[in-house]
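Excluded from the complex is one protein chain; the other protein chains are retained at their positions.
Here the chain labels run A and B in written order, and each chain numbers its own residues starting at 1.
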Amino acid sequence: MSAKARRGEAVVETRGLSMHFGGVRAVDQVDFTLYDKELRCLIGPNGAGKSTFFKCLTGQLRPTHGEVTIRGRETTGAEPHEIAGLGVGIKTQVPNVFDGVTVEENLWLAARRWHGAARARSLTAEVLERLRLGDIRRSLVGRLAHGQRQWVELGMVVAMEPWLVLLDEPAAGMTHEETARTAEIILEINEMAALIVVEHDMQFIRMISRTVTLFHEGRILMEDTMDAISADARAREIYLGRSA
Amino acid sequence: MDQVAALVIQLAYGVANLALISLGLAIIFGMMRVINLAHGEFLMLGGYTVVVATNNGVNLWIAMLILAPLVVGVIGVVVERLLIRWLYGRMVDTLLATWGLSLLLIGIVTSIFGASTATTVSVPIGVIRIGEYSVSGYDLFLIGVTLGLLGAVYAVLKLTKLGLVARGTMQNAEMASALGVSTSRIYMITFGLGAAVTGLAGGLLAPVTGVLPTIGATYIAKAFITVISGGASILAGTAAGSVLLGLVNGIFSFLTGPTFGEVALLLAAIVLLRLMPRGITGRFFRKSL
Partner (left out) sequence: MGGSLRELRPTLVWALIGVIFTLFAPSVLQLFTIINLTTAIALAVLALSLALVWGYGGILCFGQVAFFGLGAYAYTIGAINFGGSTWAILVAVMVASAFAAALGYFIFYGRVSDVYLGVITLTVTLILYSLIRRTSGPEYKIGNALLGGFNGVSSPPLNAPWDARAILFPEQVFYVAMAALIILYVFVGWLVTTHFGRVCVAIRENETRAELLGYDTRLYKLGIFTIGAGVAAIGGVLFCNGVGRVTPDVFSLYNAALTIIWVIVGGRGTLIGPIGATFGLFYLTASLGGQSVFNNNLVLGIILILFVLLVPKGVAPTLIDWTRRRSRPAGRERRRRRARPEGGA
């Protein structure tokens, strides 16, 4: 299967990654590798551990055991700002935006972290254009509709010009058209960065997916193309059977 | 030997005193995650209740043990209905509103009774001798009352329906309201109970400290530190916070005099919070009451 073929340098690796909450093993001994410029979707039923796994990657949770390396640097238990500081763009499950300031200011804050004043200004304008946020650039983000706020957050990720992007349910709560547009944006981001996308909207995953990693009970059950996973009996039983 | 006994009693009193002045605050904090900045004034009102009642011929014990908690508890319920319930879910605003309440209560009491010390009540139990050393019998009584109070709160939390709901709310407020428990009513009762316990403490301490409209300020620093260090579990938090800080305070006061006892207490609490930002019970004994 081509999905397993190496596409370059490994950018994210976990070895024996585990996260326990009391007696519950939310993530259990996960070995995972993401290669440069890859787009990987993580799927699984609720409670499969994909979001917990994601939070261990982003530094929001400190894993109980195991280690995470991002481009050869161990980041296990690092602070989120340290992980972001490596050039990793992160979007969490709950929309995290700066509500009380304008769309433009949101993007500028992302761009300015990485660039000088002049470049930050031009980059902000560029992202406003690319994400089609120009019309609402001076609106307060807190007054925007849910889908638009999600895009503002994606815009911030883009404005960081990351080489690795981690997205947790980027299409949650979006209308069909909004979801399609989000898929386009994600494919665009993938031209310059490797991505990990956690999702459970199957249609959305079909729009963007190349390789899919299926989580089940805290472990990786299989890693393959969406078609192959759809055809697999075990996968259908634990996941697709229930939701589709 | 006698000296050790006297010292132990003194330390125990320090711990009990912290627990006594903090318990009402801890009840409200544990249930509602709100620090009541008018806590000191609830203590003050307990003290004034005792002074006014005894001046009017009421027996001191009835004034301290029954009237003080009753009066302040009723005030607590009224305050919750008139003020706090409009601010559910707005933590910072609740904090600010209770601060406003604190000023308001100081203002009202000053207007009625004047700014200086009201007629005081004398300590009802005399000195008890241990060999060459003497201990205040009233201190021993307060240690006993504090233990009794902790026991009573434990019983309420463990045995009553209210306690069951309270424990649920402490673990997870959203879950409790999803189960159809009226959070509003629970909060009203909580605030009333917290105020009543605080009023009792204020009443019991009135003979020791005297009363002043601004006396609350002398209690609250210690009470705040105790509750915050203890964390959100009402009993375990109060107990852990009081024991730790009471010992630190007692030992430092013994070594360096009272001036630095409070400073040591504060420093201990700040270092503690650096290590455990959600207090002792945020890290240990998380499932405790």
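By our rule, contacts are C-beta pairs under 8 Å (C-beta built on N, C-alpha and C of every residue); 3 or more make two chains touch, one makes a residue touch a chain.
These numbers come from a predicted model, not from an experiment.
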Out of A:Ala48, A:Ala110, A:Leu164 or A:Leu214, which is the one that touches the chain we can't see?
-> A:Ala110
From A:Thr124, A:Gln148, A:Thr182 or A:Thr211, the answer for touching the chain not displayed is A:Thr124
Filtering B:Val34, B:Leu142 or B:Val211 for touch with the omitted chain leaves B:Val34
Hey, which chain A residues sit against the chain that's not shown?
-> 58, 79-81, 84-85, 90-92, 96-102, 104-105, 108-110, 112-114, 117, 121, 124, 135, 138-140, 153, 156, 160
Contact residues on chain B toward the hidden chain run 33-35, 37, 83, 86-87, 91-93, 95-97, 99-108, 110-111, 114-115, 213-214, 217-218, 220-221, 224-225, 228, 258-260, 262-263, 266, 269-271, 273-275, 277-278
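Rule of thumb we're sticking to: only the chains that are shown with their structure count from here on.
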Could you grab the centroid distance between chain A and chain B? Build each centroid from C-alpha atoms only and quote it in angstrom.
-> 48
